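Every protein chain but one is kept in place in this view of the complex.
Up next, chain A:
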Amino acid sequence: MKALVPVKRVIDYNVKVRVKADGSGVDLANVKMSMNPFDEIAVEEAIRLKEAGKVDEIVAVSIGVKQAQETLRTALAMGADRAILVVATDDVHADIEPLAVAKILKAIVDEEQPGLVLCGKQAIDNDMNATGQMLSALLGWSQATFASEVDVEGNSAKITREVDGGLQTISVKMPAIVTVDLRLNEPRYASLPNIMKAKKKPLDEKSAADYGVDVSPRLEVVKTEEPAQRAAGITVGSVDELIEKLKEAGAV
């Protein structure tokens, strides 16, 4: 079975985000970019399934700017077998919406015929939490979101999901879309020899037009603002003082 893993190039999760002065978005020029952390977990899970003999080929896909090829090289260095880069914009500040991404992924799935698509549950930039669900709808496949355990058994997979009340286990028919949550696994670091080897792995470059998908956004950004700042607080010296302050504030 082939596994397809979409990966997104996003601002590194440690970088302090700054809103651009003109309100058009967040400043992404000259900041450290990395693979979306949830997508790293998806790549890791695909590799573990391959190590367990349940997957025989891992194809990583990224849709966005040309620089996303660095993100794909990271996936290849971790253990993906080959990569597809779909250049959909040349503006590093343009975010391709989940619906357009899902349409391009559907076209790739039609070509590649994977048995499983593993996605991160959300990207830490737009926090939309949508691409996997949308792809699943477009394909008419089963969907299991927010996975913390994945157990593929032949024509079905048992997936444990992190939901509001605790954990839910469902069984999905293959082929399936699984979106992964934080506690599914701990992604490996790529070793230096594997980083070198990854440079020789195949990486196909395509464009959104190759798949006939219109990527123009449905949501126009009207403005982007800093969130309201909280007023500075005070440091209390003891538990007694804390209780006194809480009583004054009417909080207890």
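The rule is short, and it goes like this: a contact is a pair of C-beta atoms (placed from the backbone, for glycine too) under 8 Å apart; a residue touches a chain by one contact, two chains touch by 3 or more; residues count from 1.
We adopt the following convention: contacts and distances are computed from a predicted model.
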Protein name (UniProt record) of the chain left out of view, among "Electron transfer flavoprotein subunit alpha", "Dihydroxyacetone kinase DhaL subunit", "NADH-quinone oxidoreductase subunit H" or "ABC transporter permease": "Electron transfer flavoprotein subunit alpha"
Residue among A:113, A:169, A:191 or A:207 touching the omitted chain: A:169
Which of A:1, A:26 or A:195 contacts the chain that the document leaves out: A:26
Absent-chain contact - pick from A:35, A:130 or A:198: A:130
Chain A residues that touch the omitted chain in the full complex: 11, 13, 16-17, 19, 25-26, 97-99, 102, 121-122, 124-131, 133-138, 140-146, 148, 158, 161-173, 181-183, 217-227, 230-231, 233-236, 238-240, 242-243, 245-246, 249, 251-252
